[in-house]
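After the C-alpha cells below, expect a handful of questions from me.
Selected chains from the complex are presented in situ; the others are not included.
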C-alpha cells in the first residue's frame, strides 16, 4: 500500500496517516518529495483496505502495490534521492567520487592517499579496516585501529569516510568512527546484517552480490529501508560470468534499470569489477557515461606494494586523469538527463 | 605446514608436536586417520621451518603446503571423514538421507513429515526455523518455537536434526536444540558467521554459494576448521547460470572434485537446485550416481499448501520411491569406489 | 496446428489430411505413435482455421499450438521416439553407448579403439574427421580419409558410425560414409546447416550449444524437423558457467526437462563436459541416473598420446567399468520409468 499525499498536505496530515497505519499494526514510511509526500506501508500480510486512508485529510490517493518492493520504488518518490554522507551529497545530479586504498595498512600509506584524494576535489574517502578474504589465512584488516586512522583522515582532510562492516560489531564501530556503512557483495543477502544496518543511523552503501539479479539487489535495499534507514546507495561492482579477461563482468546496464525502477542513487566500482589497473579508467568513464551517480575507486601510492588487490589500484596520476575525464563526461549527460527528468 | 606422524607415534608424541606449534604462536590441528595421524599448522604468516619438528619423537615428515587450503586437504587425511550428526554418520561409504519440509510451519505438519521420514529408514530430519527470504515481507520462519518442535521430533522419532542458522544468535539456538548447524548458500562467505560456527561444538553443513568457485567453497570450509571445528559436511545445491528451465544448475561435477581434493563428505540438494518437483528424483539419483555421500530432500504432506517452496517438495510417495532407487544406485558404486580407494 | 487422427484412421485418411495441408500452402508432418497418428502443420504464418480439417475422415481433433515448437512436442507424439542409427536404436528404453576417440588420427588407433568398443557390447562408434578447433593453427581433422576409416570400422566391427559435419560438404560426406550426422555445439544455431541437415536422409545428433537455453536447443531441433528429417537425437554436453573446476558444467536437469516437453531421445556427453578423465565416469553414471537415453564417451588406447582432448579420454579399462555400471544404474530406473510412462 502506498498513500500519496496532496501537494498541500500538512505535516500533521502525514503524521495522522502514519498513526492510522501503526494503529493497524503496520509500519508507515514517509518519503517527502519535491512536490508531494508519499507514505509507504510495510508489515502487512496480504492487502490493506484503501478505505482506511482515502478520507483522511491531505490524502490524494491510496494505491495497492503489486511489485515485491515498496520503499525503493520510484512510485513512492519521483526524484532520485540525495543521500547525505557526512557533509556531502550522493545522488541528484552530483557526481560523487569516492577514492582511497583497498585496505587500511598504516597511517602513512593512508595519509598519502588521502592527500591525493582531497587535492583532487573528491569529498569521500574509502578504505577497509575489515576485509572479507576468501582465505582464512589472508590479511583480515586492521580492525578498530584502522577505523581510528580513518577518523583522523576526516579530521585532517575533511573527507567523508565510507568503510565496510562485516558483522554487527563492525557496524557499531563504523557508526562510531565513519560516515557511511559499506555492506560488501558477499553480505548482500546476509539478511540479519541488513536488518541491523537498517537500524543504524548512518547511510548504507550496498554492493550488489556477485550473482544477484536486479530484483534480489533491490530487495536487499528494501530490507534496510523496511527498518527505517532510508539512506541507501547502491553499488554495481561486477557480476560473476564465464568471461575470464577481467575479474568480474561490470554490468552497467543495471544503472539505467535502477534509475528507472527506484529513487535510489547508484554508483559503480570499476576497481573490483575489473581487477586490472589498465581497465579501471575505461570502465570508470563508461560507468559515468551510463548515468551512474558516482564512482568508488582504489588509489594507492605504490600499487605494487599494496597488501591487498594492488594490481587494480590506480596511481595518483592515473587517478587525477580519471577525475578530470569523469567530470567532463558527466557534463555531457547533464542537459539530456535534465530533459528526460 | 603439515606434520605427518609415524604409524607407531603415541598420543603424547602428537601432544608434544602440538605444544611446539603453539609455542611458536601458531595453531595445531591433529587429524587422526586409519593408519596415521597428521597435524596441520595454521596461523603462520609465511613458511615455518620444518627443522622445528623433524627430530621430535614420532614425527615421520614435515611438509610445506603450497595450496591455499590446509585442513580440508586429502594430504592431511587420506580417508573420507565420517562426521557424526547426533547418533548417525555422514560420509565414509554411508548414504545419508536428510529429509523434511522446507520451513517449519506448525507441529502437525512437521510431525506428519517426520513420520514419513522415520518410516523410510532415514536418520536425519531437516526443516528451517529461520528462513533466508529474498523479500523482507515474506515469511521469515517460526524462530525458536520452530526449533522446539524440531527437538520434539528428535525425541519422538529418533531423527537427528539439521537446521539453518543465519546469525550468531541462531547458531546458539541450533546448538541448543539441534544436531547440526546448516549455513546457507547466501552466507557461504559470511566470514564472521563461519568463524562463529567454527567455535561451536556441533557439526556444520555448509552449502555452496550460488556463484562460488570450488576454491571459494573449500576455503569457506577451511574458515570453520581453522577455528577447530573439524566436523564439516559440504553441500552442492545448484549454481546460478543463464539456464532457465530449472531454478539453478546442479553442478554435480563438484562431487568428484571435492572427493579428489578433500577428505570432507559432500551431499547434494536436488530440491533447491531444481525448484521443480518433477526434476527432483532424477537429479537426486544423479547425485548419488556421481558419488555423493548423501541427499537433502524436501518432503511435504501437501506440497501445494506449503508456505515456502512448495513447488519442489516431494509427496511422501515420491519420496519413498526415491529412497529405494537412491540406495540401489549407491550399491552399484560400492565395489568400484572401494577398488578406487 | 496439430491434427490428431482417430485410432482407427487409415493411412489414406492421413494422406488426405496432408494433401489438404499442402493445398493450403503449408507443410504436413505425420508422426505415427503407438495408438494414433498426429499430423503437425508448419509453414503457416498466423493461425489456421481448424474447420479445414475437423470434418475430414479419420480426424479426431484439430488443436491450435501456442508453443514456439511444434514437431518436437510430446503433444504430437506421446511416446519417446526411437531413432534408428544404422541397425540399432536410440531412445525408447534402450541405453545407447556411443564410444570412440575424439579425433580420427590413423587406422591403427581407430581400429584399436573400435575393438574395445565392439567387445563391450556397444553398438555405436564415434570419432571426428572434421574437428572444430578454436585456433586455425590446431589439427583440423583428417577429412574424407578419416571418414573412409570409419566406414571400414563399420564393415569390420558392425558398429554404427556417428561423426560430425561442419558444413554442407561435410554433411554430404557423412551421409555417404556414416550412419548419423553430428552437429556440434558451436553450430547449434548455424541455421543454414540445420536446414541442410533437415534435408539429409540420415539421423542427426544435435549437441546443445554452450550457452543455449532449453528453448533455443529445442527450436534448433525443430529447424531440422521442419525440413522433414524427424530422426533427431539431442545431446547435453555441458554449458558455459563461471565454474572452473571442470571445462563446462554438465546440466543434467535438462534431461528430465527434455523428456517432459518432447518425444526426442537425449543422450549425455560427459567427456567434453568435464574435460577431466577422473570425472568422466562419475558424470556418465549421473547422466544415466538422470534418465538419459545414452552416453557418448571418448575412449583412447593411450589417452596421453591423443592429438586432441587426450586428458578426458577413458582408458579401455575405465571404459569397461563404466559400461557395466551404466547398465546396472539403467536397470534401477526401468520399473520406475515404466510406471511413470
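In order of appearance the chains are A, B and C, and numbering begins at 1 in each one.
Note that in this section a residue touches a chain if its C-beta (ideal position, glycine included) is under 8 Å from a C-beta of that chain, and two chains touch if they have at least 3 such contacts.
Computed from a prediction, not measured in an experiment: that's the story for all the values here.
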Quiz item: Once every copy is counted, not just the 3 shown, what does the total come to?
Solution: 4
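Criterion: only the chains that are shown with their structure count from here on.
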Self-check item: Chain pair with the greatest number of C-beta contact pairs
Solution: B-C
Exercise. Would you kindly tell me how far, in whole Å, the mean C-alpha position of subunit B lies from that of subunit A?
Key: 35
Quiz item: What is the distance in Å between the mean C-alpha positions of subunit A and subunit C?
Solution: 50
Exercise. Mind pulling the residue numbers of subunit A that touch at least two other chains?
Key: 240
Quiz item: Which of the residues in subunit C come into contact with subunit A in the complex?
Solution: 240-242
Quiz item: Within the complex, which stretch of subunit B touches subunit A?
Solution: 42, 68-70, 132-137, 166-167, 170, 186-187, 189-193, 195, 209-211, 215-216, 219, 222-223, 226, 240
Quiz item: Okay, in this complex, where on subunit B does subunit C touch?
Solution: 211, 213-214, 239, 241-246, 249-257, 260, 273-274, 278-279, 282-283, 285-291, 321, 325, 328-329, 332-333, 336
